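Single-structure report; data block below.
Note that one protein chain of the assembly has been removed; the remaining protein chains are unaltered in position.
Letters A and B mark the chains in the order given here, with residues in each chain numbered from 1 onward.
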Amino acid sequence: MKKVEAIIRPEAFQDLRDRLSDEGITGMTVSEVAGCGLQKKQTGVFRGSHFEVSLQPKIKVELIFDDHLLDHVVKNIRDVCATGEIGDGKIFVYPVEDVIRIRSGEHGLTAIK
Amino acid sequence: MKKVEAIIRPEAFQDLRDRLSDEGITGMTVSEVAGCGLQKKQTGVFRGSHFEVSLQPKIKVELIFDDHLLDHVVKNIRDVCATGEIGDGKIFVYPVEDVIRIRSGEHGLTAIK
Partner (left out) sequence: MKKVEAIIRPEAFQDLRDRLSDEGITGMTVSEVAGCGLQKKQTGVFRGSHFEVSLQPKIKVELIFDDHLLDHVVKNIRDVCATGEIGDGKIFVYPVEDVIRIRSGEHGLTAIK
(Lines give C-alpha, C1' and ligand atoms only; values in the text may rest on other atoms or scores of the structure.)
Protein backbone atom coordinates (compact mmCIF):
# COMPACT_ATOMS: atom_id res chain seq x y z
CA MET A 1 0.00 0.00 0.00
CA LYS A 2 1.02 3.59 -0.56
CA LYS A 3 0.24 6.89 1.05
CA VAL A 4 0.02 10.04 -0.99
CA GLU A 5 0.13 13.45 0.66
CA ALA A 6 -0.98 16.11 -1.80
CA ILE A 7 -0.38 19.71 -0.72
CA ILE A 8 -2.68 21.75 -2.93
CA ARG A 9 -4.24 25.20 -3.32
CA PRO A 10 -7.34 25.51 -1.12
CA GLU A 11 -9.42 26.58 -4.15
CA ALA A 12 -8.68 23.27 -5.90
CA PHE A 13 -9.94 21.08 -3.07
CA GLN A 14 -13.63 20.80 -3.94
CA ASP A 15 -12.86 19.77 -7.52
CA LEU A 16 -10.29 17.24 -6.36
CA ARG A 17 -12.72 15.73 -3.91
CA ASP A 18 -15.39 15.40 -6.62
CA ARG A 19 -12.91 13.87 -9.03
CA LEU A 20 -11.59 11.32 -6.53
CA SER A 21 -15.15 10.42 -5.61
CA ASP A 22 -16.03 9.90 -9.31
CA GLU A 23 -13.01 7.62 -9.57
CA GLY A 24 -14.14 5.58 -6.58
CA ILE A 25 -11.36 6.85 -4.30
CA THR A 26 -13.48 7.88 -1.33
CA GLY A 27 -11.21 7.35 1.66
CA MET A 28 -9.31 10.53 2.46
CA THR A 29 -8.06 12.64 5.35
CA VAL A 30 -7.89 16.40 4.99
CA SER A 31 -6.19 19.12 7.03
CA GLU A 32 -5.20 22.75 6.88
CA VAL A 33 -1.49 23.49 6.70
CA ALA A 34 0.76 26.39 5.80
CA GLY A 35 3.60 25.92 3.40
CA CYS A 36 6.28 27.29 1.23
CA GLY A 37 7.85 25.75 -1.83
CA LEU A 38 11.01 26.82 -3.55
CA GLN A 39 10.28 30.43 -4.33
CA LYS A 40 11.22 33.21 -1.91
CA LYS A 41 9.45 36.50 -1.55
CA GLN A 42 11.62 39.57 -1.61
CA THR A 43 10.69 42.12 1.02
CA GLY A 44 12.07 45.60 0.82
CA VAL A 45 13.56 46.99 4.02
CA PHE A 46 14.91 50.46 4.64
CA ARG A 47 18.43 50.74 3.17
CA GLY A 48 18.75 47.13 2.29
CA SER A 49 16.70 44.15 1.44
CA HIS A 50 16.26 40.64 2.62
CA PHE A 51 14.53 37.52 1.47
CA GLU A 52 11.62 36.11 3.38
CA VAL A 53 10.00 32.76 2.84
CA SER A 54 6.30 33.46 2.94
CA LEU A 55 3.95 30.78 4.22
CA GLN A 56 0.80 30.22 2.18
CA PRO A 57 -2.39 28.49 3.33
CA LYS A 58 -2.64 25.06 1.71
CA ILE A 59 -4.80 21.96 2.03
CA LYS A 60 -3.16 18.61 2.75
CA VAL A 61 -5.04 15.61 1.35
CA GLU A 62 -3.90 12.18 2.54
CA LEU A 63 -4.88 9.08 0.58
CA ILE A 64 -3.96 5.48 1.37
CA PHE A 65 -4.57 2.92 -1.40
CA ASP A 66 -3.32 -0.19 -3.12
CA ASP A 67 0.06 0.06 -4.92
CA HIS A 68 -1.34 -0.45 -8.41
CA LEU A 69 -3.44 2.74 -8.13
CA LEU A 70 -0.47 5.08 -7.70
CA ASP A 71 -0.17 6.37 -11.28
CA HIS A 72 -3.93 6.71 -11.53
CA VAL A 73 -4.12 8.75 -8.32
CA VAL A 74 -1.23 11.02 -9.34
CA LYS A 75 -2.74 11.57 -12.79
CA ASN A 76 -6.10 12.55 -11.33
CA ILE A 77 -4.56 14.97 -8.84
CA ARG A 78 -2.52 16.62 -11.61
CA ASP A 79 -5.53 16.77 -13.98
CA VAL A 80 -7.47 18.74 -11.40
CA CYS A 81 -4.75 20.75 -9.60
CA ALA A 82 -2.19 21.69 -12.28
CA THR A 83 -2.86 25.21 -13.57
CA GLY A 84 0.69 25.73 -14.82
CA GLU A 85 1.22 28.59 -12.37
CA ILE A 86 3.88 28.55 -9.66
CA GLY A 87 2.49 27.11 -6.43
CA ASP A 88 0.25 24.32 -7.80
CA GLY A 89 1.55 22.05 -5.09
CA LYS A 90 3.43 18.84 -4.47
CA ILE A 91 2.63 15.15 -4.16
CA PHE A 92 4.68 13.08 -1.71
CA VAL A 93 4.58 9.26 -1.85
CA TYR A 94 5.29 7.08 1.21
CA PRO A 95 5.26 3.36 1.98
CA VAL A 96 2.47 2.01 4.21
CA GLU A 97 3.01 -1.21 6.15
CA ASP A 98 -0.53 -1.99 7.23
CA VAL A 99 -4.04 -0.61 7.68
CA ILE A 100 -6.55 -1.77 10.30
CA ARG A 101 -10.29 -1.01 10.25
CA ILE A 102 -11.01 -0.22 13.90
CA ARG A 103 -14.63 -1.46 13.79
CA SER A 104 -13.89 -4.96 12.49
CA GLY A 105 -10.20 -5.55 13.03
CA GLU A 106 -9.75 -6.36 9.33
CA HIS A 107 -6.33 -5.43 8.10
CA GLY A 108 -4.27 -5.09 4.93
CA LEU A 109 -6.01 -4.54 1.58
CA THR A 110 -9.32 -5.77 3.01
CA ALA A 111 -9.36 -2.76 5.33
CA ILE A 112 -9.32 -0.28 2.45
CA LYS A 113 -11.82 -2.05 0.18
CA MET B 1 10.37 1.74 15.03
CA LYS B 2 6.83 2.17 13.81
CA LYS B 3 4.45 5.04 13.47
CA VAL B 4 0.74 4.55 13.95
CA GLU B 5 -1.73 7.16 12.76
CA ALA B 6 -5.14 6.48 14.26
CA ILE B 7 -8.01 8.48 12.79
CA ILE B 8 -10.74 8.26 15.41
CA ARG B 9 -14.07 9.77 16.48
CA PRO B 10 -13.46 12.96 18.50
CA GLU B 11 -15.63 11.61 21.35
CA ALA B 12 -13.27 8.61 21.77
CA PHE B 13 -10.14 10.70 22.23
CA GLN B 14 -10.20 11.27 25.97
CA ASP B 15 -10.68 7.57 26.71
CA LEU B 16 -7.90 6.64 24.30
CA ARG B 17 -5.53 9.11 25.88
CA ASP B 18 -6.27 7.72 29.35
CA ARG B 19 -5.85 4.15 28.16
CA LEU B 20 -2.52 4.82 26.44
CA SER B 21 -1.30 6.64 29.51
CA ASP B 22 -2.28 3.68 31.72
CA GLU B 23 -0.31 1.44 29.37
CA GLY B 24 2.77 3.67 29.63
CA ILE B 25 2.46 4.98 26.06
CA THR B 26 2.69 8.68 26.81
CA GLY B 27 4.35 10.17 23.72
CA MET B 28 1.73 11.26 21.23
CA THR B 29 0.93 14.00 18.72
CA VAL B 30 -2.68 15.01 18.15
CA SER B 31 -4.37 17.09 15.44
CA GLU B 32 -7.79 17.91 14.07
CA VAL B 33 -8.56 16.58 10.61
CA ALA B 34 -11.60 16.00 8.44
CA GLY B 35 -12.12 12.71 6.74
CA CYS B 36 -14.28 10.31 4.86
CA GLY B 37 -14.06 6.56 4.72
CA LEU B 38 -15.75 4.22 2.30
CA GLN B 39 -19.38 5.13 2.74
CA LYS B 40 -20.99 7.77 0.57
CA LYS B 41 -23.90 9.93 1.50
CA GLN B 42 -26.70 10.06 -1.02
CA THR B 43 -28.06 13.54 -1.57
CA GLY B 44 -31.34 14.01 -3.39
CA VAL B 45 -31.32 16.51 -6.21
CA PHE B 46 -34.24 17.62 -8.35
CA ARG B 47 -34.92 15.03 -11.12
CA GLY B 48 -31.93 12.92 -10.37
CA SER B 49 -29.56 12.08 -7.59
CA HIS B 50 -25.89 12.11 -6.97
CA PHE B 51 -23.53 10.80 -4.39
CA GLU B 52 -21.57 13.11 -2.18
CA VAL B 53 -18.70 12.15 0.03
CA SER B 54 -19.28 13.94 3.29
CA LEU B 55 -16.31 15.00 5.40
CA GLN B 56 -16.55 14.31 9.11
CA PRO B 57 -14.47 15.90 11.89
CA LYS B 58 -11.96 13.37 13.22
CA ILE B 59 -8.97 13.34 15.55
CA LYS B 60 -5.62 12.10 14.27
CA VAL B 61 -3.41 10.54 16.95
CA GLU B 62 0.21 9.84 15.97
CA LEU B 63 2.30 7.42 18.03
CA ILE B 64 5.90 6.42 17.42
CA PHE B 65 7.17 3.38 19.34
CA ASP B 66 9.35 0.30 19.24
CA ASP B 67 8.35 -2.44 16.74
CA HIS B 68 7.47 -5.03 19.37
CA LEU B 69 4.68 -2.82 20.73
CA LEU B 70 2.66 -2.74 17.49
CA ASP B 71 0.08 -5.42 18.32
CA HIS B 72 -0.30 -4.05 21.83
CA VAL B 73 -0.93 -0.51 20.56
CA VAL B 74 -3.44 -1.66 17.93
CA LYS B 75 -5.28 -3.81 20.50
CA ASN B 76 -5.58 -0.91 22.93
CA ILE B 77 -6.84 1.48 20.25
CA ARG B 78 -9.46 -1.04 19.11
CA ASP B 79 -10.50 -1.82 22.72
CA VAL B 80 -11.30 1.82 23.30
CA CYS B 81 -12.46 3.03 19.86
CA ALA B 82 -14.39 0.12 18.31
CA THR B 83 -18.13 0.56 18.89
CA GLY B 84 -19.13 -1.68 15.98
CA GLU B 85 -20.80 1.24 14.20
CA ILE B 86 -19.72 2.50 10.77
CA GLY B 87 -17.10 5.24 11.11
CA ASP B 88 -15.07 3.93 14.08
CA GLY B 89 -11.91 4.89 12.23
CA LYS B 90 -8.74 3.51 10.77
CA ILE B 91 -5.22 2.74 11.93
CA PHE B 92 -2.37 3.26 9.45
CA VAL B 93 1.09 1.77 10.15
CA TYR B 94 4.29 3.29 8.72
CA PRO B 95 8.03 2.59 9.00
CA VAL B 96 10.16 5.06 10.98
CA GLU B 97 13.89 5.31 10.25
CA ASP B 98 15.05 7.32 13.24
CA VAL B 99 13.99 9.56 16.12
CA ILE B 100 16.10 12.32 17.65
CA ARG B 101 15.41 14.01 21.01
CA ILE B 102 16.14 17.66 20.25
CA ARG B 103 17.24 18.51 23.81
CA SER B 104 19.94 15.85 24.12
CA GLY B 105 20.67 14.67 20.58
CA GLU B 106 19.97 11.06 21.63
CA HIS B 107 18.59 9.05 18.78
CA GLY B 108 17.03 5.67 17.97
CA LEU B 109 15.20 3.73 20.68
CA THR B 110 16.92 5.76 23.41
CA ALA B 111 15.05 8.83 22.17
CA ILE B 112 11.63 7.30 22.81
CA LYS B 113 12.39 5.68 26.19
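In this section, a residue touches a chain if its C-beta (ideal position, glycine included) is under 8 Å from a C-beta of that chain, and two chains touch if they have at least 3 such contacts.
All values reported here derive from a predicted model rather than from experimental measurement.
Visitor: Residue-wise, where is subunit B in contact with the chain that is not depicted?
Guide: Residues in contact with the chain left out: 3, 17, 21, 26-31, 64, 94-103, 105, 111, 113.
Visitor: List the subunit A residues touching the unshown chain?
Guide: Residues 2, 6-8, 31-40, 51-53, 55, 58, 60, 74, 77-78, 81-95 of subunit A touch the chain that is not shown.
Everything below uses one rule, namely that only the chains that are shown with their structure count from here on.
Visitor: Report the inter-centroid distance (CA atoms only) between subunit A and subunit B in whole Å.
Guide: Centre separation, subunit A to subunit B: 19 Å.
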